[in-house]
Each structure stands twice: as C-alpha cells, then as structure tokens.
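Only a single protein chain was left out; the remaining protein chains are all shown in position.
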Amino acid sequence: MSTTIHCYADSQSHVGHIVIRRPENRNAFTAEMVTAVGEALVGFGQNDDVKVVVIRPEGADLTTGLDAADAERIYQEAPGGAVRKVPSQRARALAQSSLWWGPSGLYNRVLHCPKITILQARGRCLDIGLNLSLCCDLVIADESALFGQPRWQHVGVDGDVTALIAAVGLKRANEMMFCVPEWDAKTAVDYGLIDKVVPPNELEDAVMTLATLCGQVMRDGIVTEKHYVFASLAKMQIGTGMAIAAVMGGYGTNLHFRAGEFNFLREARANGVKAALARGRHHFGSGQ
Amino acid sequence: MKQYGNPDTLAAAPGQVLYEKDAQSGVAWITLNRPEKHNAMTVPMRARLSQLVKDAEQDNDVAVIVLRGNGKSFCSGNQIDEDWGHRPGGQKRMTLTTASRYSTEMMWGRHSFTQVVSRCTKIVMLQLHGYCAAAAYFTLATRCDIVLVSEDAKIGALEGRFLGPASTVAGIHINRILGTKAARRVGYTAEPISGDEAYALGLAHLCMPVSELAAATDALAREIAARPRPLLRYLKARVLSGEAVFDTSVPTITGLLYSHFLQTAPDEKNFWATVKSSGVAGALSDDKARRTAAVNQLKEKSS
Partner (left out) sequence: MITSATAAGITTITFVDCSPLSSGDVAFARRLIECIRDASDDDEVKAIILRASGRDFCPVLPPEKAAAATRIDRGLTSEWRGIFASARGIYQSLCFSRKVTIAEVRGDCGAAGTLLTLCAGLAVADEGATFECPFGSLPEANFVLAALTIRLNRAKAWALRGQPLDARAAAAAGLVNRVVAAGDLQAEVESMGKRIVKMPLDGIAISKIILESCLDTQGVGREFDAVPFYGMAFQQEANAS
C-alpha cells in the first residue's frame, strides 16, 4: 500500500480509516491512489471488526481530483489505448470502468461498501471529492469546504448524474452542470449534498463521534441493511447512471472547440491541466 | 382470511383503533387509542387499521382519511414480545414462513398495512406528534400523502441502534422523500429527526407547535375534502400512477423482516435478551449507556 493512502483499523471503535496523504499536491489522486482506496474498502468490507469506514484528508483539502499527469496516461495504458496516436473509445470506456464506475471502480466500491462510510470534507472537495460525497453514506464538512466538478464547464458533464439528482434535486443538479462550478459548504448542506457543516476545529471530533455512534450498531444489522440498500440503489437507477458514465465519460476528449470557445484540451496538453484550469477560471470569470 | 393475534389482543383492537367519520365534510379519522402504551401496535391493531382504511376507501362519503394518535405520541412502535401466533408449531425461533407472513402480508408487502395506506385511492393525511420512531411507523409516515408534524416530533427508527436499520435506509420512497443523504443519516445513525427537520427536508407539509396540530390537520383535511370529488379521484390516481412510474410504490424487497434472524457478536449486546431481563425501557437505557461510554472513551483517547 502506498504512503499516499494510509489505512488502518481500530478494533476498539470498529472504525477503519482511509487517510489521503498528498497534501503537497492538494491530495490530487494518482491512479494508484484511486486503486488503493478501492482495495482498502474491499479489505475493510471483509474485516469483521470494522463496522464503519472513515475517509479523510491530511492537509487543507480533501482532494482536487485526478492528478493531471494520470488523466491521459490511464487511457494510453488501457487495452487499445496505444494502438493509434489517440486512445481509442474502447480504451477510454475500459479505463473509465476500471477506475471509477465499473465493478472494481472506486465509486462503485464506495457505493457498495458493506460497512457504513463517512467522509470528512474540508477545503477543495472537487471531482473525486464530489463523487465521494455522493457515494459515501454520511458527509461532514467544515466551513472551508467547496464542492464541485470544475472540468464540467470545460468539457461538459462526464460522470454519473443520477446520484447528484437524487441528492439535491434536478434544478440544482443542472446548476452545477451548466453554470455554477462550485458550491460552498452552506449551499452543499442546504441542498442536501452533505449532512452537516461544523467549524474547522470541530471537524475531526464530529466525524469520530459520528463514526463511534454508528459503530455501536450490530454487525449483522449494518451489513444486512447495506445489502438491501444495494438493491434499492439499483432500483433507483444509480447503477444505470454509472454504466452510462463509463461509456460516455470517454467521449469528452473528442470535443470539438469552436472559435471563441476556451479549448481546455489543447491548453491541458500544452501546459498541463492545472494551468488549463487556471486559465479557464479567467475565461469563465470569477465567482459564480 | 385468518385473523392473527391472541384472544386478548384481538378483543382489545377495536377499542385501540378508533374510527369516526363526518359525512358532511367527507373526512374520516382513524385514531390510535392506546395512550398508556404510547400507542404501541399489536398485530390485530394493524389489521384493524388496514381494514378501516380499505372500508373508508370504498365509502363514498369519505374523501380524506386522517391518521392520528391519542396521548403523548403518534406511535412508539410494535408491541414488544407480542404473541400473535408466530410460533404455530412451538418453534424456538421464527420460521421463514412466519417471517414472510409477518413481513409481506402485515408490514411491508402488498397486503400490509403500510401498502394499504400507500395505495389507497382516497387521500391519507397523517397528524404526527411525539414519537414516531420505530421503523414500521416511520415507514407508515412516509406512505401517507400529506404529513403534518409538531415541532417536537421525533421521527425515525430508534431500534436501528441495536437491531440495525431495518430497511429505513433502503426504501426508495424514503430516499425520494428525504433526499439520499438524509435517508442514510436517519437509517445509519438511528437518530430521530425533529418536526422542524422533517419540514425542512420535505417529509412534512406543515410543522407547528403541538398545541396547534390537531386544529390545523382538521382544517386542512376539510379544505382538501371540499375540492370536487372527481378532481380528488383523478389527482390521487395521478399520484399513484406517477409513483408507479417513478418506482416508489412497492418496496424493493418484501421478503423477510430480518431482524429476528440477526446474530449478535460476542462483543455486542443482544437486544431481545436484554428486553427479557430488563424490559424495553431497561434495554433502551442500557443501549444509551453503552453509546455514551463509547463516545467518552473516544474523548479520553483524543485528549
């Protein structure tokens, strides 16, 4: 297991911890980190002493999302990804599925974890951070938290939206898709994206108290109920949304940019995703 | 159909679930009347409630049905340790056949009291005060069309603390009513939500001090019942159809009420065993003590 994802279980409190530890990069995830978190969740799922899993960051931010360097690499390394100059659609769908939405993808693994999952959120909770908020059972944030998917305004929607709609309602989901890239903590709790907002110095306590209380519930009760929930999630079509996301997610890099449009992909290839996002903020103007 | 219960509970049920109607206004009231037990429900009481709803559904005088409870709370939950013929062969534990009868016919399935309310072609309102904090009655509350709550109401499934969430998270309709986050929160923390929260989330249509609740429910019931009957028929039919399309009308899985089959691990407290030795109140306070101890232990660790 990498040091950027640190996991341990406390059998007394019955809590499994997954700590994101790359604060110098605002906890941007490499593909390896994504896989590590998924595997940790599977491991905790099999650990009879763990009833609750807490996912939390070190540093000021939960995460800014997938590391720029890996965004292109994961396509190239997928089957059919390096046959031609540009990664094929099959490579993209396979990568999307493998990393995020398919049976062993991160979001699927969070959503289908047979233990109670709690997310501790602060600072930037973007991209992966937003999806973790949707897929974890419970989310407590501090006042600094910002939730969003900055990529969407540049390349359109490329993930599951059924879970977003189910959490916040359709109009608000559309807002994030088309004109408001980030929600602050107060908006997020008002809209129903997260459960609670606390002052920064109370965040850790609030999360651990919640985890401890949830950990008092009997093992049979938690795991059995979780499996009923999995059936319900499928019935709510959240699984369908994920399947759509896996195949549609790969089309984003086919985008044609018209004159006057900010060519995010060209900027990203030339100067890196970070610089492209910075330039993009300028293009879209500050704030909402 | 066979009537389940025992001679005492069967005899008591009519006095414990009351029915009145006002043909003039088109409103009928079904009132839980077991205030000494905070309206804890027996199998015959639920069967009677079902029958009353079905009868009102067929009664042309009735446009709106109001569910409510006498005493301090709407309903504290199922009668614990009730003998209703659930061990017909004298078995030590409940058989799957009995569990499916209980669950599918009585609690969550198509013929259950929650589904009879949910599928009713008349409008069903709920006047909710005090506790409505056991899974079955939380589910009942989420099956009514229009819910009015008192500010001090406590809504949820408290037995989730020691029995597991018992489908309070898994109901699709619960997710579509509360939003997915609140649905998880109610289920996994087993903390009740207040009337104010129920209103803010969208479960309750109105929230007010308990002293105003009865009058407000009455007034709203009469207001709705005064709308043209063909229109009300059509609107309720639209809602039922919309729910069918939206997939909130039937439970995801109506098989087993599984809590009776759950096994406590050695470090976990067996709720049923504790009830036997200390009663329900004893078991609840025992659980509260354990939770408090766990949190205190956490605080000690971090300091």
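Should a chain be cited, it is by its letter among A and B, assigned in written order, with residues numbered from 1 in that chain.
Keep in mind that, in the parts below, a residue touches a chain if its C-beta (ideal position, glycine included) is under 8 Å from a C-beta of that chain, and two chains touch if they have at least 3 such contacts.
This is a predicted model, so every value here is computed, not measured.
Novice: Looking at the whole complex, which of A:Leu41, A:Met248 or A:Ala268 touches the chain that is not displayed?
Specialist: Going through A:Leu41, A:Met248 or A:Ala268 one by one, A:Met248 is the residue touching the chain not shown.
Novice: Please pick, from A:Ser13, A:Ser98, A:Ser133 or A:Gln153, the residue that touches the omitted chain in the full complex.
Specialist: For the chain that is not drawn, the touching residue is A:Gln153.
Novice: In the whole complex, not just what's shown, which of B:Thr95, B:Thr121, B:Ser241 or B:Gln297 touches the removed chain?
Specialist: Checking the options B:Thr95, B:Thr121, B:Ser241 or B:Gln297, the one contacting the hidden chain is B:Ser241.
Novice: Which listed residue, B:Lys37, B:His86, B:Arg110 or B:Arg233, touches the chain dropped from view?
Specialist: B:Arg233
Novice: For the chain that got dropped from the picture, name the residues of chain A it touches.
Specialist: Residues of chain A in touch with the missing chain: 152-158, 160-162, 165, 168-172, 174-175, 177-179, 191, 236-237, 240-241, 244-245, 248, 251-252, 254-258, 261-262, 264, 283-285, 288.
Novice: On chain B, what residues meet the omitted chain?
Specialist: Interface residues of chain B facing the absent chain: 123, 142, 145-147, 173, 176-179, 201-205, 220, 223-224, 227-228, 230-239, 241-243, 245-248.
In the analysis below, only the chains that are shown with their structure count from here on.
Novice: Please work out the Cα centroid separation of chain A and chain B, and write it as a whole number of Å.
Specialist: Here chain A and chain B have centroids separated by 35 Å.
Novice: Spell out the residues on chain B that touch chain A in their complex, using ranges where they run on.
Specialist: Its residues touching chain A are 160-167, 169-172, 175-176, 179-182, 184-185, 187-190, 201, 247, 252-253, 258-259, 262-265, 268, 287, 290-291, 294-295, 297-298, 302.
Novice: What residues of chain A sit close enough to touch chain B in their complex?
Specialist: 12-13, 48, 116, 134, 137-139, 163, 166-169, 192-195, 204-205, 208-210, 212-222, 224-225, 228-229, 231-232, 235-236
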